[in-house]
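Everything below concerns the one structure shown next.
Note that this complex is displayed minus one protein chain, with the remaining chains in position.
Going by the order they are written in, the chains are A, B and C; count residues from 1 in each one.
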Amino acid sequence: MEILDLLMLVYVFVLAIFVGFELITKVPPTLHTPLMSGSNAISGITIVGALLSAGAEEFTLSTILGLAALIFATINVVGGYLVTDRMLKMFKKK
Amino acid sequence: MEILDLLMLVYVFVLAIFVGFELITKVPPTLHTPLMSGSNAISGITIVGALLSAGAEEFTLSTILGLAALIFATINVVGGYLVTDRMLKMFKKK
Amino acid sequence: MQIVSYLIYLIASVLFIFGIKKLGSPKTARQGNMLSSLGMFLAVVVTLLDQRVLTFEYIIIGIVVGSAIGSVMALKVPMTGMPQMVGLLNGFGGGASALVAFAEFYHLSDVHSALDIPTSVTVVLSIIIGSVTFTGSLIAFGKLQEIVTGKVVKYPLQNPINVLLFLVSVAAGVFFVIDPAQIDMLFLIAGISLVLGVLLVLPIGGADMPVAISLLNSYSGIAASMTGFVLNNNMLIIAGALVGASGIILTIIMCKGMNRSLMNVVLGGWETAGGTGAAAGGDKAQKPVKSVDPEEAAMLFDSAQNVVIVPGYGMAVAQAQHAVRELANVLEKKGINVRFAIHPVAGRMPGHMNVLLAEAQVSYDKLYALEDINDDFNNVDVAFIVGANDVVNPAARHDKNSPIYGMPILNVDYSKTVVVNKRSLNVGYAGIDNELFYGDNTLMYFGDAKDAITKLVNEIKGL
Partner (left out) sequence: MQIVSYLIYLIASVLFIFGIKKLGSPKTARQGNMLSSLGMFLAVVVTLLDQRVLTFEYIIIGIVVGSAIGSVMALKVPMTGMPQMVGLLNGFGGGASALVAFAEFYHLSDVHSALDIPTSVTVVLSIIIGSVTFTGSLIAFGKLQEIVTGKVVKYPLQNPINVLLFLVSVAAGVFFVIDPAQIDMLFLIAGISLVLGVLLVLPIGGADMPVAISLLNSYSGIAASMTGFVLNNNMLIIAGALVGASGIILTIIMCKGMNRSLMNVVLGGWETAGGTGAAAGGDKAQKPVKSVDPEEAAMLFDSAQNVVIVPGYGMAVAQAQHAVRELANVLEKKGINVRFAIHPVAGRMPGHMNVLLAEAQVSYDKLYALEDINDDFNNVDVAFIVGANDVVNPAARHDKNSPIYGMPILNVDYSKTVVVNKRSLNVGYAGIDNELFYGDNTLMYFGDAKDAITKLVNEIKGL
C-alpha cells in the first residue's frame, strides 16, 4: 500500500466521522440504549475480515485465527442486531 | 485512472453529500441567503484546477483556457466570500 | 511533497465542513465564513507549490484581475441585489469548471496518447454541467437585473427541442469517450450546452429566478465535484458535494414554501407568476376595503400593546427596511412590544427579509420564524404587513382551489387589527387576489412602503 492510497482512506475516515457525529447528535435520549447496542452491532463489521481469513484455501494458522474471529464477530453482529430489535419493538406510541 | 480508483472517489463523494445534507438542514432560515452565497464561494474551488492549467510551463492553448478559468474562479471565490462576510457582519443581536 | 499537499487538502476540506457547520447559528456564522475562506486560501497556496505549476506570471495576472473584479462586485452590490449577485458569481464558477475541463483535456492529451474512460467521461460531464451553469446563470442574472425579459418565455416545441439538444450532446459525449482524439466533439458539446443553458432558463418567470439560481448553484457544485474526479482530487469532490447539497436543499425549501413542484418551476409553469395581476383584477373593484391615512394609522399603533411587523417582497422593492426599523424603534420607545414575523419564503430568496433587516440593524432575536409566532397572533393588537401578500393570504388555509392552498401562512388575520401597507390592491407573486384585504379587521394603508412608513413614523413621533 502506498502512502497516498492510505491518505485516500484517511479522507473516507474523516468524512465518516463527520457523518457519524452529525447523525448521532440527532438521536434523542429515549433511544440511546438501542443506539449503543445497534452501533455495537455495526462494529461487528470486522466479520468481513474474518470471512476472508477463515475462507482461505489451505488450512493454516491464518484459517484458525480467522475461524475464531468469525465466531466472535458473528456473535457480535447477530446478538447486537437481535437485541436492538427486541428493544425497539417495545417502543410504541398509543 | 482505474475504475477502482474512480470508485474510491465515489465513496468520498457520497460521504460528502451526507455531510453536506446533515449540516445544511441545520442552518436556520435566517441565514439562508448567506448560506447561498457562502456555499457559492466554496464552489469556486475549481480555482485549484485553474491554477494547475494556468501555471503550465509552456504557453499553450491549455494556458489560455487556464487563465480564463482562473479569472472566472477568482471572481467567484473573492466575490463570494466578501459579499457573504458583508452580509454576516450585519447580523447582530442587541 | 505530494503527501504534504494531500494532507493540506484534507485540512482545507475539513475547514469547509466546519465553515458550513458554523453557519448553523448567527453567532458563529461569520467565523464559519472565515474558516471556509481560510480553507480556500490553503488550497490555493498548496496548489501553487504543486510540481505542475511552473510559471507564475499568468497566475498573478489571473488572481489580480479576478480579485479586483470580485471585490468591486462584492462591495458595490446593494443588499436588495443579492439574488442577482449570487447568480452572476455562480455563472463564473460554472464557466471556470468547463474551462478547466477543456484545459485539462489539452494538457492530458499532450502527455498521454489517449485519455482513459473515467477521465474522458468526467471531462464531458464537467463541460456539460459547467456550460449550462454558465449561460443559465447569466440569463438568470439578466432577468433579475431586468436586462432580459422577466416574462415566462414560451416557444413552440420547447421541451422536444431541449430534449433533442440534450440527447445530441450525450451522443457527442459517447463518441468522444470512444475516441478521445475527436476534439470537435468537445466543442460541439460545449456549444450545445451553452445554448441549452439559455433555453432552459429563458422560459422560467423572472420571479422564479431564485429557484433557478439555487438549482444552478447546486449544478456548479456538482461541476466542481466532476472537476475533482478529472483531477483525482478529493478536496474538489468534497467541496463540490457540499455546494451541491446546499443548492438542492435550498431549492427544495423554496419549492415547498411556494407549494409547487420543482418541475412546475423549471418548466415555466405559472405564466402569471410575477405578473401584474390583471387576471385577478375583475371582481376586485366590487368588494369594499377600509383604508386609513397616516394619522389614523399612527393612533392605532399608539394605543397598541403588542405589534407584529410582517415584511414581504414590497419592503425589498421599496428599500424600506431602514424606515421599518425606525418604526420599531419609535414604538419601542413608547413601551410597545414589537416583533417581526418572517415567513420562510417572504421576499424572493430564502432568508431575504432577514438579510435586509440585519442591514437595517434589527437585532436577530426580534425576528420570529413562522412556527414560533403563529400561535400567538390571537394576542397581537396590530399586525402590520409591509409589502407582503401571498405569505399572509388566508386562502392558503381553506380555499382548495387556490394555487397556494396548503402552503403554510402567517395567521395575521387572527390579530385584533391588521394594517396592510402596499401601493394598491394588486396581486403579488402568485398572481392571486388576497381576501385578507377585505377582512373586517383589516385596514389598508396605501403607498410606497418607504414613503408611507416614514410618514407614519413622523405622525407617531408627533403624537
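Going forward, a residue touches a chain if its C-beta (ideal position, glycine included) is under 8 Å from a C-beta of that chain, and two chains touch if they have at least 3 such contacts.
Remember, it's a predicted structure, so these values are computed and weren't measured experimentally.
Colleague: Which shown chains does the chain we cannot see touch?
Modeller: Over the full assembly, the chain not pictured touches A, B.
Colleague: Can you list where chain A touches the absent chain?
Modeller: Counting only chain A, the missing chain is touched by 1-3, 5-6, 9, 12-13, 16-17, 19-21, 23-57, 60-63, 65-94.
Colleague: By the contact definition given up top, give the residues of chain B that touch the hidden chain.
Modeller: Missing-chain contacts on chain B: residues 3-4, 7-8, 10-11, 14-15, 18.
By our rule, only the chains that are shown with their structure count from here on.
Colleague: Just give me the whole-number Å value for how far the CA centre of chain B lies from that of chain C.
Modeller: 17
Colleague: If a residue has to touch 2 or more other chains to count, which residues of chain B qualify?
Modeller: Where chain B meets two or more other chains at a single residue, that happens at 12, 16, 19, 23, 26.
Colleague: Quick one: which residues in chain C touch 2 or more of the other chains?
Modeller: Where chain C meets two or more other chains at a single residue, that happens at 17, 234, 238.
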